[in-house]
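Only one protein chain is missing from this complex, and each of the others stays in its spot.
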Amino acid sequence: MILPIGPIHPGLKEPLRLKLKTRGEKVLSAEIDYGYVHRGIERVMKNKTWQKGIFLSERVCGICSYIHTQTFAETFEKIAGERAPLRAQYLRVLTNELDRIQSHLLANSTYFKVLEHETLFMYMLSLREPVMDAIELLTGNRVNMGWNVVGGVRMDAEEKHLQSIMKIMNELEEQYDKYVEMFEHGPLLGLRSHDVGRMSRDDAIKARAVGPIGRASGLKHDLREFHHTYRDNFDFKVIWRKEGDNFARTMNRFDEITQSISLIKQVINNLPEGKVRKKIDIPAGYGDWRNEAPRGEVSYMIETNGNLIRNVSIRTPSIMNIDACAKYMLHDVATVADAVATYASVDPCIACTERVVILDESGKNREFQGIHDINIK
Amino acid sequence: MLDSLKDIIRKSSIHVCLINTGGCNGCDIEVVALLSPRYDLEQYGIYVHNNPREADVILVTGAVTEQWREKLQRIYAKAPEPKIVVAIGNCPLSGDVFNQEGSSVYAPVSDFIPVDAEISGCPPRPSEILAAILGVGPDAIAAKGRQKQ
Partner (left out) sequence: MSSVIWYLYEFARKSWAENFAAAKTDSEIMETPSRFRDFPQVRKEYCIACGACTAACPAPMAIKLVRSEDSAHEEGITYPIINTRGCIRCGFCAEVCPTDPKTLLCGENHLIREEFTILPVDKMFVIDDYLCIKCKKCMKSCKVGDAISEIDNKMVIDQSKCISCGECLKTCPVKGAIKGIFISNVEEQKEIINMVVNTLEARIESEKDKIKKLEPEEIFKIDFPIDELVEKSREIIKNDELIKDTLEKITDRLKMNIITWDDEKCKNCRLCVKECPSGAITYDEEKGVQRNPKKCLKCSICYQTCPFGVAGFYVARFLLSETSMDDGVIHITLKAAQLPIRS
């Protein structure tokens, strides 16, 4: 029997259709339909200046909105062959890690909510609020921050702001271990999480799983290792696990939060003086850049004529992770409840995924002006 | 007598269905943040359940995309009377940054279903959403309920 879930469903926060093929309570396989939130963002971004494009790129996804602007800005900086001032780079790391913490806490809270563990759900959200405060204090907005520009960041952080962020981080670190222990040793949560939705390393490679989902399955790959700011200035180690089940994915996120806190402390302790923004003249050209978003790898490919964006292509991690989930994790799952929990543990972000790539097998080049032009047989 | 009793019940137990009709997700996570202990929406008897069949309030976030044009009306029809629709964020109000040449959004939402209250901001802060919901929500539902009779 086919059990459809979504697009509006108590278990899902975002519109998406899960089609579970079931026999009795057992889930045999799953199929996922997207396309509910396709807005045509890449098409809108064409023929706009970067000043407008950066605010559009921010709205590709609301949860990891920060990393989209950073990647957008760094792509332009790469085209120009320059880098932002060092202080701006440090501040970018700071915001990136704060964004990662709030995103991971939200992802884990959603997982606990799906497991109907309301207590941990509430604790995760209450931990998240101070982090949102820190983001708001630093950037001036909670979700879509509008903080990155090509050549640096828009607002400088004063000493008192940094100190209050430090305070928030210390408090978070103190409380945080308690809740991690609740998850790690909690018997009921353990029963629902261990050995559920397992994906092996080979499958993860086949599915191109990225981010915490890939790392929980043993793919030791984190783009922050290769990013120039992290590589040159920070003490950073890739966090990964071998189990590849729901427990590993959730724990991997918890561990990454610990690491993010330590990175934020490094930033605040070693923040160099100097400018936070410089003017960058952008020549015509093509550039691409990859960054580690909370959910994995996000890459931008931009072609510009020096003033306007001629072409842009965005690749976000969720599309690979959701497909990995559908193909390799939701395969012979014991119950439907476990299937939904597995889906939540992948931390899907639907708003990220919705872009259209059309491959024509005949090899001809054709131009489409929107999703309505396409006739798919 | 019966009416006032109904009013009290309608005001104190509100089920909410959240529909993302194609936004950036930012407003959705701000609604989730409203559930957090700091803002604690549930202490006012408001329960976000995402089920249109038992919803009193439909929260719409997001500009209307191609797929949602008909589905949104179907979901609205499924919600029982009395119901109010609250548009959260700029996307349902004006289409925000997406409503430009070449995009595939059909904002505003009020073209498709009647909107009773709106909260602007991209995204609005949880405190703004909370103030707006408490300001209009319970009374509007009670008023709608009376209107039907």
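Observations on the model:
First chain written, first letter: the chains are A and B, and each begins at residue 1.
FYI, contacts are C-beta pairs under 8 Å (C-beta built on N, C-alpha and C of every residue); 3 or more make two chains touch, one makes a residue touch a chain.
As the structure is a prediction and not an experimental result, all values here were calculated from the model.
Note that of A:4, A:81, A:140 or A:272, the residue touching the chain absent from this view is A:140.
Checked against the full complex, the one of B:29, B:79 or B:97 touching the unshown chain is B:97. For subunit B, the residues touching the chain absent from view are 38-40, 43-44, 90, 93-97, 99-101, 118, 120-122, 125, 127, 130-131. Remark: the residues of subunit A touching the chain excluded from display are 49, 51-52, 55-56, 119, 133, 136-137, 140-141, 144, 146, 149, 154-156, 158, 161, 181-182, 185-189, 276-277, 279, 281, 306-307.
What we mean here is this: only the chains that are shown with their structure count from here on.
Taking each chain's centre as the average of its CA atoms, subunit A and subunit B sit 26 Å apart.
Residues 17-30, 32-33, 35-38, 49-52, 62-63, 65-68, 71, 75, 96-98, 100-105, 122-123, 125 of subunit B touch subunit A in their complex. Against subunit B, the residues of subunit A that register as touching in their complex are 7-15, 35-41, 43-44, 46, 55-56, 58-63, 65, 106, 109-110, 122, 125-126, 128-129, 132, 142-144, 349-351, 354, 369-372.
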